[in-house]
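Of the protein chains in this complex, one is absent; all others appear in place.
Entry: chain A
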């Protein structure tokens, strides 16, 4: 009679050892092969589009998503190719990125930093997104940029205009195509001088958060350099809806220019209130009272309606530009969706193509390889003329448009007219400019 020494404890021990043995190669494979976060292993690569799908900027978010879908279609060889046909780099072949089909997931930033970080985190950890892009607020962009730096993925910022995004809060994994407050000031100042002279008293109303502060600082510096005097700067809460209490003091301030450092609903309401109080028809110091909105958007201009007519501001891009790239993009977007793209749509489309192109040129999705390919990259054919992705701060330097609310629009889209294309050289600043000081780019983080 044979006897076996099989005990319950023995079986458990053997099972644990055998299990660890079987799992061991997998553990090693996982850690050793993944050289960077979410390295794509199959036939596709996933991009994460993090845009405001709810909240006050949902319309801009929707336009961004349309542009992203169009970019993905073009990258995968669909549609008419859009600006891939005009892009100076010929690395993209219309067969995805590095031969992998481009897929995407979307998140909702809600224009709230915590919600935006949560959705970006989810896309990175659950959906395997290798790059995060999008957004319509500087607060959100800075928050998500920080998260992407920690997670080891590339962040291609959407609509963010604060100096801080590529200033004190810049990160090695973050890249901004959109222009910034300093550039708005530098582009606007000569036009303001030409239109309104160099002896003006400006009163600023400023949204009380990072974007408002840096834009106000930039515009005040640029206009004071012209000889303008800044009479006052009043910070207004982001949640403000009725600006009458802030507009009323302007009437007796001695100012003859009102600068509205507001965006979105704030801009629509403050401009509407300013017009209601008769500022546009007022004469102060022997001059016509003028209103300036440094950052314009066509979608917001539509919200401001008639009040926008004749108001000067700056914008990153406008669909009426007549260069081949802009025309190609407008044709592609307009044919697909039935209306022209916004500047938000343009910038995120460019960012997607620029990321894909960088991967292609680098031959890898590794964030450090991609970052290296983007740093110092000079390109053309994306609607803004010759452009440089500066290595020192990951900011794009390109022409800036000065626009004016159109007096006689021919359609609901024809709200702004380009009064000047300010050359890139005029809006370029030193990497160590005081308005951008205080942070360090750091080193690229590949994660994993």
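Throughout what follows, a residue touches a chain if its C-beta (ideal position, glycine included) is under 8 Å from a C-beta of that chain, and two chains touch if they have at least 3 such contacts; residues count from 1.
Note that contacts and distances are computed from a predicted model.
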item	value
Per UniProt record, name of the chain withheld from view ["Rhodocoxin reductase ThcD", "Branched-chain amino acid ABC transporter permease", "Cytochrome c oxidase subunit I+III" or "YCII-related domain-containing protein"]	"Branched-chain amino acid ABC transporter permease"
Of A:124, A:192, A:207 or A:330, the residue in touch with the unshown chain	A:330
Residue touching the undisplayed chain, where the options are A:44, A:76, A:122 or A:232	A:232
Residue among A:115, A:202, A:219 or A:299 that touches the chain left out of view	A:299
Omitted-chain contact residue, chosen from A:41, A:194, A:276 or A:443	A:276
Residues from chain A at the interface with the omitted partner, ascending	54-59, 232, 234-235, 237, 239, 241-242, 244-246, 248-249, 251-252, 265, 268-269, 272-273, 276-278, 281, 299-300, 302-307, 319-320, 330-331, 334-335, 339-340, 410-411, 413-414
